[in-house]
Each structure stands twice: as structure tokens, then as C-alpha cells.
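One protein chain omitted, others in place.
Moving on to subunit A:
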Amino acid sequence: MGRTFAIAVNRIRLLIASRRNALLLLLPVLFLAGIDRFAGETVSESKIPIVIADSDESEISQQVVSAIKKNPVLKVLVVGNETEAQELVETQKAAAGFHFPEGMGEELLANEADEIVTVWTTPTVISTAAVQEMVAAEILRPSANSLGAETAVDYAIKAQGKMSKIEQDQLWKEVWEYSDSQWSTKPLMTIQDRVMGSGTVTVPDPNQPRPSPNLYLPGTLAIMMLFAFAWSGWAIQEKNSTITSRLFLTIKPRQYVAGNLIAMLLLQSVLLAGFILYGKQASYWDAEELPKAVATLLIYAFLITAFVFWLAHHVHSMKSWGMITITVLLLSSLFSGTFIPLNEISERLQQIAYFTPQFWASDSMQGSISFPVLAGMAALGLLMAALTTQKAGVQR
């Protein structure tokens, strides 16, 4: 155990001492900073533009406009007249247009909200159903508040027999405010629309902002694989050098393989901790998902480390290793379905996904068959470690 530990410590020291590896560590930092920025830009760019022509300009209509503006999914433009709003929809500068007619505020307070607002939409723009739903919710909000307040005042009068106008107004206001504070706009359904060339767009729950999951997970899996390759390159130089001959006079091949695997796994765990912390901070993982994500990513790290270490023992030059790194990383990332949805690629190419660890890691995190998949990944990692021990132990 002491010798295995000495091998592990020495390997970490050597990997850290390498300038190339130190520079490579900038990559995950840049990646996380990049997706943070990208996520911010995506949120802004993915806001759905709508236009509101407020002909009522009452206190209630302005409250409705103000509430709609607070919705993080919508980019709201308010214009003075219907014609201008219609033009913006027709020229597709707005996904939908809403006309608040004169007297809307009064009608809402009178709980007469049916067909009160006119909507213009264009069939070529996605997610209008979701937009209508969100706007309608805000329009119904004062109406529902008003209905609640009226009902409460009626009950109070019935219960007390007599109530002054001031008391009625006071109660009405309190009930309105209470009802309004309970209002939380959520789409009733998740609406998914296919968009040409860019996969699936999900209209998010406005109360649960998240970073771009489309980059975070595949990026994490790809970077971990890249580091598995970068941290295994030494094996190619060392297995052909006399250092291993010297080492094998004092240690057994299994101690050598175990020590080096432990070192690479420890470094992968540090890298992983960075990704997990970022994911936790950016609310990508919630408390329930976190243990499963950590377990999956640790097993993924073990599998790729063992697999790449095994692969390195079959390669004879660093040039070939560079080519293999690029090929395996690109193919497995592209065809795993993590960067590009599987249904975007041909059926034949989709079969490749089943041979990529990224697919299984991603699937076990999102799917329901996590245990067999994780057990399979762990078993495959152990098999690779055992095969590497045999290969490393070949008498030179």
C-alpha cells in the first residue's frame, strides 16, 4: 500500500510539474466563464419580443403592463396605438401583439375579462401559445384580485350586518393586496417546439432560471475526457523507457497501475469538484439531483481514466496519441447526443452513441436506469484497469 501511495504521490507531482498540464488547467476555467457569459447572452437573446398597445392607459392596465414586463421570458415593447403594434407583428419584430382597449381596467375590476384583449400572432414564430398564456395570466390577475376582494367585502357585510364605506374600502384593498401577493405566473404546461437546426427550445419556468444545460453537461464530460487523455500521455513515454524496468525490480505491475490510476482519479476528482461547485452555484443541480450527479460523474471519471490509461499502453508515439485524443474526443462528443440531439443525426450514426461513455453518463443522470448503467460503467473501468495491469506487466 505504501508503494502504491508513493507511486500516486509521485505521479501527481509529475503531472502538476508539467507546464503543458498547468496551462491546460485554464481550459475548464475559460469554459465555465464562457458558458456563464453564453448563458447570460442566451437568456437575453431568447427573450420573446411582444408588443402591447395600451389604449386604456388606466392604473389597472399599467399594472398589467408592469407585471408582464417583469416576466424574464418576455421582452415587452409598449406602443401608443393598434396600428403600430400590428405592424411590428406583421414584420415579425414581435412574436405577438396585444391590444388593451379603452375601459379595460374597469371591465377587469367588474370581472368581465372575457375576450377583452385582442391578440395578433404570426404563424411562423414559435411559442406564441406560451406567450398568450403568460400574458393572459397577468390580465386575469387584477380581475381575480378584484373578484376576491369583492367577495370578501360581501361576506364581511353579510356577517357584520353593517359596514362603513371606509371599512369596506380598507378590506377591499387588503384582500386585493393579499390576493396579488399570492399570484405566481407559471405556464400550465411545458411547451416544446422544434426549431430548424438548433434542437429543442423549452419555454422555461420564469421562477427557475438555470444556466445553459446544453453546454454545461456535455462540456463537463468532454473536458474530463480531454484531461484523461492529457494526464495519460506520460504512460506512452514511460512504458518504453527504462524507468519502468527499474520500477518493476522493486514493485509489482499492479501497484504501478493502481498508484497511477489513483493519482489520475484524484486529479479528475479535483476537476470534477470544480464543475460540481459551479453547477451547484448556478442551480444546475438541485439538492435531490446532486448525489446522483456526483456519483455518476465519479464513475464516469473512473471509467474514462481507466479506459484512456489502457489505451495509452497500446500507443507508441505522442504524435499518434495527439491524433487519437482528437479523434476519440470529437467523435464521442459529437455522436454521444450530448452536444447535438441524437435525432438530428442519421440513424446509422446514432448507433455510435451507445459506444460513448458520455451518452451513458448523461443518460444515467437524466434517465431512470441509472443503477445498471453505473454498475456497468464501473465494471468496465475495473476491467480496463485489470487489462492495463497485464499489459504493464509484460516482460520487456
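Criterion: a contact is a pair of C-beta atoms (placed from the backbone, for glycine too) under 8 Å apart; a residue touches a chain by one contact, two chains touch by 3 or more; residues count from 1.
In the analysis below, contacts and distances are computed from a predicted model.
Peer 1: Name the absent chain as its UniProt record does, using one of the following: "ABC transporter domain-containing protein", "Succinate--CoA ligase [ADP-forming] subunit alpha", "3-methyl-2-oxobutanoate dehydrogenase (2-methylpropanoyl-transferring)" or "PadR family transcriptional regulator".
Peer 2: "ABC transporter domain-containing protein"
Peer 1: Among A:83, A:241 or A:281, single out the residue that touches the unshown chain.
Peer 2: With A:83, A:241 or A:281 as choices, the missing chain is touched by A:241.
Peer 1: Among A:91, A:164, A:181 or A:250, single out the residue that touches the unshown chain.
Peer 2: A:250
Peer 1: Determine which one of A:10, A:170 or A:390 touches the chain that has been left out.
Peer 2: Looking across A:10, A:170 or A:390, the contact with the absent chain belongs to A:10.
Peer 1: Would you write out the residues of subunit A that touch the absent chain, in ascending order?
Peer 2: Considering the whole complex, subunit A reaches the absent chain at 2-3, 6-7, 10, 13-14, 17-18, 241-243, 245-251, 395-396.
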